[in-house]
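Removed: one protein chain of the complex. Kept in place: all other protein chains.
By written order: A, B and C. Residues from 1 in each chain.
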Amino acid sequence: MKIDRRSFLSYTTAVVLGGAAGSMLTPAPWKLMDDISIWTQNWPWTPVPQDGAITYKHSVCTLCPGGCGIDVRLAGGRPIKIEGDKDHPVNKGSLCPRGFSALQYLYGPARVTTPLKREGKRGEGKWQKITWDEALTAVSGKLAELRSNGRPDTVACISGSDQGTIPNLIGRFMTAYGSPNFLCTATAKDAMEQAIYLTQGRQGSPVFDIENADFILSFGAGILEGWGGTGRMLNLYGAGKSAKTLVQIEPRLSDTAARANQWISITPGTETALALGLAHVMVKESLYDRQFIENFAFGFNDWTDDNGTAHKGFATAINDYPPAKVARITGIKEAEIPKLARKFAKAAAPIAVSGRGQGLLPGSIDESLAVLLLNAIAGNINKKGGVSVLSDFDYAKWPEIKIDETASKGMQQPRIDGAGSDDFPNTRYLLNRLPETLVAASGDAPIQALLVTGANPLYTMPDTAAAKKAFDRIPFIASFSPFMDETASYADYILPDHTPLERLQEVPAAVGISRQVISLAKPVVKPVYETHHVGDTFIQIARNLGGFVKSAFPWKDYETFLKATLKDHWRTLNKKGWVEISHDLPEPLNYVFNTASGKFEFYPTARVSGQKTIPPLPAFTPVPIEGDPQRFDLVLMPFDSIRLAGGDVANAPFMTKTVDANVLLHQTSVVEINPATARKLGLKDGDSVKLTTPRGEATVQLYFYDGIMPGLIAMPRGLGHTAYSDYLANKGTNVNQLIGAIADPDSGLNTAWGIRATITRI
Amino acid sequence: MNETPLIHAGVKRCSKWQFSLWMAGVTAVLLWGVYAMFLCWFKGLNQTNMNDAYGFALWIWADLAVIALGGGAFFSGFLTYIVGKDELKNIINYAVIIGFICYSSALLILAIDIGQPLRGWFIFWHANVHSMLTEVAFCLSCYFAVLTIEFIPLILENPKLERKPFLHHLSHNMHGIMAIFAATGVFLSFFHQGSLGGVAGVLFGRPFAYREHIFIWPFTFFLFTWSAAACGPCFTILVTKITEKITRKKLVKDNVIHLLAKISGWMLLTYIIAKTADTLYWAMVTAPNAGFTLMDFYASPTYNIGLLFAEIVLCGFIPGLILITKRGRENAFLLNTAIVLAVIGVSLNRWVMVLQVMAVPVFSFNDWYTYLPSWQEVATTVLPVAYGLIVISLAHRYLPVFPQEKELNPVK
Amino acid sequence: MFPFCFEWSWDISHLVFMGGLWYALSIIGAGMTFAIVKSLFDISGGHGGHDDNHDHSHH
Partner (left out) sequence: MKEQNSHTNAKRYGMVIDLDKCTGCGACMVACYSENNVPFKTDETNKLDSINWIRVYKLTNNKPYPDTEICYLPMPCMQCDGIGKHGHSPCVSVCPAVATDYDYDTGIVSQIYTRCFGCRYCMAACPYHARKFNWWDPKWPADTEKYLSPNVSPRMRGVVEKCSFCFHRYQLAREKAYLEKRQKLEEQEYQTACTQACPVGAITFGDLNNKDHAVYKLKNDPRAFRLLERLQTNPKVYYLTSKNWVRRAGDNYLAHEEPGNITKVKEHH
């Protein structure tokens, strides 16, 4: 056999092919392929979480005023999971979706990682990173300049809260500096506090002993959706310890209404009439607490004052609210009203609560008062399972502030928002009045510098666009937000605070709970970015300003200040995480009323002080609503969802992820409408429509929901952000933008529960 | 040696320019598909409009459809080599080429369709023998190997290649044992066509797809194999007819076509009778057991009862009856109508067994799921069509695909 | 696929299924090996080609 070039090639090829084919029958190439394949799939962008020993740290969630205890799970010191703290007296392990998402507030694209100085136009989003020294110098410099001009009162501070050491430290700073303009976001609590003050003459937080009640009559309160502290309320509901019976009164089948024993739909804005109507039945049928009325009530029956003038009492006044009339006003079946009144009155421990949804908006004083009086005639004041007042935690007295002449002059100036003035003597803060005052002022703006901390007014204020315009008049805005929120993104300087899991602070009292529980939010991780505790920042600014302002802050830093404040409690708090200060509730009834009469005033005499002519007895006047009914045939009502944060702290990406497509669809808010209403307008489920109110317009999509009163459109709060990050911005519509504020004639607080609206097909 | 022409002597082919122009056009479409394919590979399946409810969509339909239509290869092979219908040797080459195109396309589409193409071989390596898809993948790849083997001798008969002694011998030797390969192909096809039927039929969580008792085994298997055997040859005839139209030449004698058509007709008719029995049992027993009425499955505007009618009567009984009658299949118009209907019918059946399975809501509180393919999905599905045209064009131009061509079209 | 993969078990389903697979693969492999080897043998086996009068099915 001759081997030429060709056959040599053929043989070689055959050998190579044969060898290759042969080796394919061995595991080697396959194993190799397996390894290569696995290796190629180790994509660098698929993270491999670092392992480490699992430990737990206890802390308390400060993402809302609920004050829930949390357990933070750490792996090698890295926080990896939030869980509810089963031992914490407030929430006993229950936690809301926001609490579970807390790690997404610690990390994420919404955070401000260093101090920033605005470049370009306001809100344009162009920033220059600056050092803390530069940032503090800039703010201190501006404040020093205004002070040296003798106008410290032109500095305002907007805070998310006025409870606890941080807001108090900032309040102290404002006083030492010389400005009365410490403003705070108002909530339903403010209206309840006023109702309590008017009837009982006491200052303090209203508390509802849901723990011991057996019948809850809720006037639209989102009992299971964030009202009264989410963790606490959900825990009570789950443990079956809360009321055996829940009656929910609101025009929309909310999640609370869905779980209630009875849902009573009511024409929105007429809740006061129903409360008075129920009182009417209870009085007529003698279903009230005689003992309480006889011994501790003033103005229940007709009375004559010292001048001999006869006054109608509450029992007479409610003659105006017979069931037939109330049924007409509220749209509730007439027979239902006495039935409900009897059920309420005959329950062993009934309680009536108000505050729409999560109680983010104050609402009308008459309504809060009417609901409180309903509790009173049931003899439910300062009783187990009733309504009482929790005095603010008695903080250790700090050294008295010495103020200089400039500060003293400044403090004598009237507040920018008119709170506490003759018009609104009982109101502490009226943030919603700030924009109009700013716009109305001629010449230089009455506010020259604005400090914003723990609040996001450019998102939460009614008629947000108008608020933004008003803020344009303020030459200097500094934000202390840890997040690039709407207000921070509109500021000139951002001096970022720590986020809740990095920030030391105490939580003085959980909202609504009838015991004084102080918890300590301990940092679970060292600050991740170049942020400063807002308390330290203010102490530093005070030091920079020097003089009396500086000497008002003798503490090295916030931690020293907090320890000094908490004194004996510090050790317990540091060790245990919370301390329950015994509070003897219910207090003996004769001790608790600081009214002129020394009694519980059904006829609140405090309401007649000043020049105002508010009829003292609660009466039903429809809570006004903006818009011409001829032009706007429907009513837009915001609602709160537990999966959406509607207040100062916005959603974490995880929360938005839970939101259903019938709430948000891509970039568009989905609004609920009764199918009957929509069909009348010739609209279909899923139609895109233009929603117009007197304050603005938005493109929304319709969702046919049978559980909403015809004629209404419901839109969730908490969407429509323009700042933060891609995970939140430009998703849906901010309902606040479509609704203006309506001032309560008594308190000046915002009562707008909705606005007239119309929809047109696009 | 370089003087050997690429094109066989004695046949007429279009000019180089005409051919290049045509190929350029088809290649452009192919490249569009290739671009979409790379998008899917490098960016992931977010390029598609599939979703968690529609995990199987256009691609899986295309897979099932091309495998059914490519069934012409195994069934013609079966008839030719095993049954011994010698006339069919005049069309078997083309059936093999079409089968090759269909099966390679199916494999390509599968490679695009899976989320982790680099792990595609796990289906072999970590095989779960209970999964229909494993059986499909195994038989599909083996049968593709068989089709390649069946195609190779034809390629080797290109005048230029045939001059190389090794290739010449290889071609000859492969021919010698072709019956064994064909038999293996038939064996494999029976399995994977059947398993493809099982793919939907075993889904007991999907009442629209699920079949019980003998209707799952052997019926779902039988129905798919039978329908592929019935409609695959129809597709072969259809493509032959189209090729004849385009080349303006008669390529296969009528008696060959009529024989294949007649066999297909009987296959189709028996299939559709079995399918009707299956549908009746499913509609009257299986579905009601799960709480569904037949009309629950056809309650959407897209998926209405007309679809069932179209599949069974219009594209089943009618073409079946046309093809079994001598007058029907010998009338050009009726024959063409019947083969087109049969091809549509089997494609429709595969569509229903993939997309409607996904569309039907199983929960009473869910709506019908809707799906419209993205352009990337369409492009990658058109890609095999362009690829097929290219292969057919090349094969027709350079290979002796139709043994009767010279006889039917003598070059003057 | 192979007995050394951990999914493998010596049960009836594996034997039938994998048996079928390996059976098909063997036929394909053996057939192709036969054709290739025979062709190699044919070209190098002394006589330059086979009988050219064979009947190709499609001629």
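Convention: a residue touches a chain if its C-beta (ideal position, glycine included) is under 8 Å from a C-beta of that chain, and two chains touch if they have at least 3 such contacts.
These figures come from a predicted structure and were not determined experimentally.
Colleague: For the chain left out of this view, which of B:Met37, B:Ala62, B:Ala95 or B:Ala137 touches it?
Modeller: The single option touching the absent chain is B:Ala137.
Colleague: Specify the residue from the set A:Arg643, A:Arg695 or A:Arg717 that touches the hidden chain.
Modeller: Spelled out, the listed residue whose C-beta touches the missing chain is A:Arg643.
Colleague: Touching the hidden chain in the complete assembly: which of A:Lys346, A:Lys657 or A:Arg761 does that?
Modeller: A:Lys657
Colleague: If the hidden chain were put back, which of B:Met37, B:Ala127, B:Leu269 or B:Leu335 would touch it?
Modeller: Of these options, the touching residue for the absent chain is B:Ala127.
Colleague: Identify the residue among B:Gly33, B:Gly72, B:Gly99 or B:Pro207 that touches the chain left out of the display.
Modeller: Touches the omitted chain: B:Pro207.
Colleague: Which parts of chain B face the unshown chain closely enough to count as touching?
Modeller: Contacting residues on chain B, toward the hidden partner: 44-46, 50-56, 113-117, 119-120, 122-123, 125-128, 130-134, 137, 199, 202-207, 210, 288-293, 296, 357-358, 362-365, 369.
Colleague: Extract the touching residues of chain A with respect to the undisplayed chain.
Modeller: Against the left-out chain, chain A lists 38, 41, 43, 45-52, 75-76, 78-84, 91, 93-97, 99-101, 103-104, 106-109, 111, 224-225, 230-231, 234-235, 237-239, 253, 255-256, 258-259, 263, 265, 528, 642-643, 653-662, 664-666, 674-676, 705-710, 725-727, 731.
Note that in this section only the chains that are shown with their structure count from here on.
Colleague: Just how far, in Å, is the C-alpha centre of chain C from the one of chain B?
Modeller: Result: the chain centres lie 25 Å from each other.
Colleague: With centres defined as the mean C-alpha position, give me the chain A-chain B separation in Å.
Modeller: Chain centres of chain A and chain B, defined by C-alpha means, are spaced 63 Å apart.
Colleague: So the centre of each chain is just the mean of its C-alpha atoms; given that, what is the distance between chain A and chain C in Å?
Modeller: 76
Colleague: Would you please write down the residue numbers of chain A that are in contact with two or more other chains?
Modeller: 10, 30
Colleague: Give me the residues of chain B that touch two or more other chains.
Modeller: 125, 166 - these are the residues of chain B that touch more than one other chain.
Colleague: Can you list the residues on chain C that touch chain B in the complex?
Modeller: Residues of chain C touching chain B: 1, 5, 7, 13-14, 17-18, 20-21, 24-25, 27-28, 31-32, 34-36, 38-40, 42-43, 48-50, 54, 56-59.
Colleague: Give the list of chain C residues in touch with chain A in this complex.
Modeller: Touching chain A from chain C are residues 2, 4, 29, 36, 40, 43-44, 46.
Colleague: Looking at the complex, which residues from chain B come into contact with chain C?
Modeller: The contact residues of chain B facing chain C are 89-90, 92-93, 124-130, 134-135, 138-139, 142, 145-146, 149, 154, 157, 165-166, 168-170, 172-178, 180-181, 184, 187-188, 191, 400, 403.
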